[in-house]
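Pasting in a structure now, in structure tokens, and then I'll have a few things to ask.
Shown here: the complex without one of its protein chains, the others still in place.
Let's turn to subunit A:
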């Protein structure tokens, strides 16, 4: 059974088409990666799934029911983990989770039980009486998740749940996502961290300019990229501008630099590694390491959209 079924979904803001006739399905038990750069139409799509925006056209079905006619059922089946924290700073962790779970009709003993369960699930059981203002960024993110899962939704939408937190909290959250999935939840996951998506998502859709331009498993998507390669060169020291010197070399499609690491997106058919190294050494750059990477999601994304996910 499809937990989410989107058909011909469109959203226009005046003349601007933010989401352009997209269709996709998310099956039960999937962790579905939804990737797109800023402004690609990803957030607008998610807002429409959450009934926060009215579509201009198309249909959204959750658990085979149209959210337009059965909005209450659809909302009851959904849990939202927004990118920006959506918690009350003046309420304790327990009160936050209990309040948001209460919105789904839970009351009394069941509400208490589910609240405690959700807090324990995200590792905040011992912080139930603490106020979020005393929490670290990672703890707040975990509380943000607890507020979305206490009512036991069938479909959870997680938007950048690991943004801006320490590696330990990030690992905890990723493990929680897997655990939720194992317990029967279907998850739609968006992230700017490509390695996270590769690690946990069973299927991925890439959105660009309001359209889905690719969809499939990680293997299916990377298999489509046979004509490009990624070369990563680590310099001993960087003066800046090294990547710019590589543009124009045969086969080089894009070269970007972060501190002393240069990433080169190049045609696979052109043997240009020696030329690249030579150009760098002519500029007195000392090379520490060179790696030619296997096709990955980042390469797929760059190839399909012409930009990095974080652009």
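We adopt the following convention: contacts are C-beta pairs under 8 Å (C-beta built on N, C-alpha and C of every residue); 3 or more make two chains touch, one makes a residue touch a chain; residues count from 1.
Just so it is clear, contacts and distances are computed from a predicted model.
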{"item": "Per UniProt record, name of the chain withheld from view [\"ABC transporter permease\", \"N-methylglutamate dehydrogenase subunit B\", \"Heptaprenyl diphosphate synthase\" or \"Cytochrome c1\"]", "value": "\"ABC transporter permease\""}
{"item": "Touching residue (missing chain; options A:89, A:166, A:195 or A:259)", "value": "A:89"}
{"item": "Chain not shown: contacting residue from A:7, A:25 or A:75", "value": "A:75"}
{"item": "Contacting the left-out chain in the complete assembly, out of A:24, A:100 or A:301", "value": "A:100"}
{"item": "Per the touch definition above, residue among A:46, A:63, A:93 or A:124 touching the missing chain", "value": "A:46"}
{"item": "Absent chain, residues of subunit A that touch it", "value": "13, 43, 46-47, 50-54, 72, 75-76, 78, 80, 82-91, 99-100, 102-105, 147-148, 157, 159"}
